[in-house]
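For this view, one protein chain was removed and the others were kept in their places.
Now for chain A:
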Amino acid sequence: MSNQKKRIFQIEAFKNRVVVDPKYAEKTWKILEHAIHEIYNHNASGLSFEELYRNAYNMVLHKFGEKLYSGLVTTMTAHLKEISKSIEAAQGDLFLEELNRKWNDHNKALQMIRDILMYMDRTYIPNTHKTPVHELGLSLWRDNIIHSGKIQSRLLSTLLELVHRERTGEVIDRGLMRNIVKMLMDLGSSVYQEDFEKPFLEVSAEFYRRESQKFIECYDCGDYLKKAEIRLNEEIERVTHYLDAKSEGKITNVVEKEMIANHMMRLVHMENSGLVNMLLNDKHGDLGRMYNLFRRVPNGLAMIRDVMTSHLRETGKQLVTDAERLKDPVEYVQRLLDEKEKYDGIISLAFSNDKTFQNALNSSFEYFINLNSRSPEFISLFVDDKLRKGLKGVSEEDVEIILDKVMMIFCYLQEKDVFEKYYKQHLAKRLLSGKTVSDDAERSLIVKLKTACGYQYTSKLEGMLTDMKTSQDTMQGFCSSHPELTDGPTLVVQVLTTGSWPTQPSITCHLPFEMSALCEKFRSYYLGIHTGRRLSWQTNMGTADIKAIFGKGQKHELNVSTYQMCILMLFNNADRLSYKEIEQVTAIPASDLKRCLQSMACVKGKNVLRKEPMSKDIGEDDSFFVNEKFASKFYKVKVGTVVAQKESEPEKQETRQRVEEDRKPQIEAAVVRIMKSRKVLDHNNIIAEVTKQLQSRFLANPTEIKKRIESLIEREFLERDNSDRKMYRYLA
């Protein structure tokens, strides 16, 4: 065993030669301090970066970082205090320039200092959680310069002064402004906001408050809005040029509030130049501007919309209740179309097709069109007029355009079934008198109605058109199978399917012998082709062309109704006939007879008959002669054909009653349909559902619905629930 102590091998770390010079730190610092001085005095060119870097590096390495850092702070602060004095000393306009110049110098110096102290920045500072050099430089600048008593207020007032000058039209140095503002932004967003933005916004608010007050007194609405728009754009431009982008929203809010929001009410309602005036005069430019400006403030658009709606409803109401206009239905509807077009234009050009405005427009139109219960009738009359003569010579696309416009108005109607009734009547008259301008236009309109209201609505109308076509074919067949009839009176028959056409109860009158023979031939021909059908002559709906020779040899061709033809043919065999005789022989109903005689005897230019006594009305004791002295410029004379007219009061009542009658089964059908699927439902819900289902045809009356439900209960389609009187149950 060895008693020797083993020597433990130790490997020691390589030691740097430690510099024990106590004044080492002081000496090194002095070098660096000197360098900082030189840098601030723009004398850096003689310095060696490497030397300074090495010195700073060594200080930190030997644990003198604290000394270095605090020394830096002290030196920089001292320099900044000097700089502050020189800036304060600057006079007037040179203040900002001096500030700007010193700021640039400071930045450059800061960067150089940061470069040479990079090692400290990267090691000492993170370890001790102190502020990095660059940030330190900025905050020292902020504390000693920007927040120094004299400079702070002067800076702010100078900046605001410049902004004010620019607002009043002067040109200022924007580059300088931009640099100063950027300086504030670099110092931190709180500095920018507290030292500039907040006061800026306050001053701006004050400025615009005063200006808007001044403007609203001297300018009218349109000009005021122009000015407001200019100011707004100016502020936005100002921000892009020399302010922080985040300020844009804030300053535009200020302008919007002061210039627009505060005066919104007054502007819209301004006499002679406000919104209503703009609407009336189609001032699209002004309206567009108002829309764009008001869009920026809360409730701006709502206000425009409300005023527009109430104005529109007012004008609409006047339109539909104006007694003058009601005399001419075509004019009435044309005015509605014009009004709609005007507002469509306004909304698309000025309000950029805003949907809420479109909705307001639709609801207003719906409101006032339905105020007048004759609107469905008038629209039908308008269409009738167009399809008779209004669309003559108009190109196909234009026809489509007009029909589409009418369809838009049609969609506003709540009582679409009333329209259907009138339309059927008018269509029947058009077709039977052959007065329709274009078959294609008719079909096109029916297609549009089908798209809007469904197949049910238009099935009968289409049936009517088909009947006309079929009748043509039938007539061809008849003529070709009876060639002997080419001499003698010509017969043209339209065969109408009973369900499709509007029926009027009619009694067949007695036709003259020549005609009745012909009619019988046709009847046997037709029934030979179609078995199981029944034909009845509608003598109240036909027309006839008669050639007549009068006393002095004038020849005329008269276009008359069938009744009138029967009456006139009688005069072939008699010179004088009394009213009673005519009535007896022809068996024409009294009211129709009076009307026919009146149009033939009392209307100037069409008086083919002479009446004794020469009164305007037809009396039971009147006698009639052929008017030998009848004269007319034309060879062909039309005598009182049946034309679609605005209905008289009693006729209107009758139609409305028929409409009401038709509605009853529809309501019942809807109720049954709903109950069948739901089985059990309470009263309010039924009403709601039924109304919804029938909405496309008419507005159902809750009382009427209730009556129908009672009727269904009686007929045992439904029953009331035993416990709850308000619930109904479906009975299978």
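The definition used in the following text is that a contact is a pair of C-beta atoms (placed from the backbone, for glycine too) under 8 Å apart; a residue touches a chain by one contact, two chains touch by 3 or more; residues count from 1.
One rule holds in what follows: contacts and distances are computed from a predicted model.
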Practice item. Out of "Elongin-C", "Phospholipid-transporting ATPase", "1-aminocyclopropane-1-carboxylate synthase" or "Creatine kinase U-type, mitochondrial", flag the one the UniProt entry gives for the chain missing from this complex. Key: "Elongin-C"
Review point. Pick from A:I31, A:M118 or A:A452: which residue touches the chain that isn't shown?
Key: A:M118
Review point. Given the contact definition stated above, which residue among A:S45, A:Q91, A:S395 or A:T498 touches the chain not shown here?
Key: A:S45
Practice item. For the chain that's not shown, point to the residue among A:K108, A:R374 or A:K435 touching it. Key: A:K108
Check your understanding: Residues of chain A in contact with the chain that isn't shown?
Key -> 14, 39, 44-50, 53-54, 108-109, 111-112, 115-116, 118
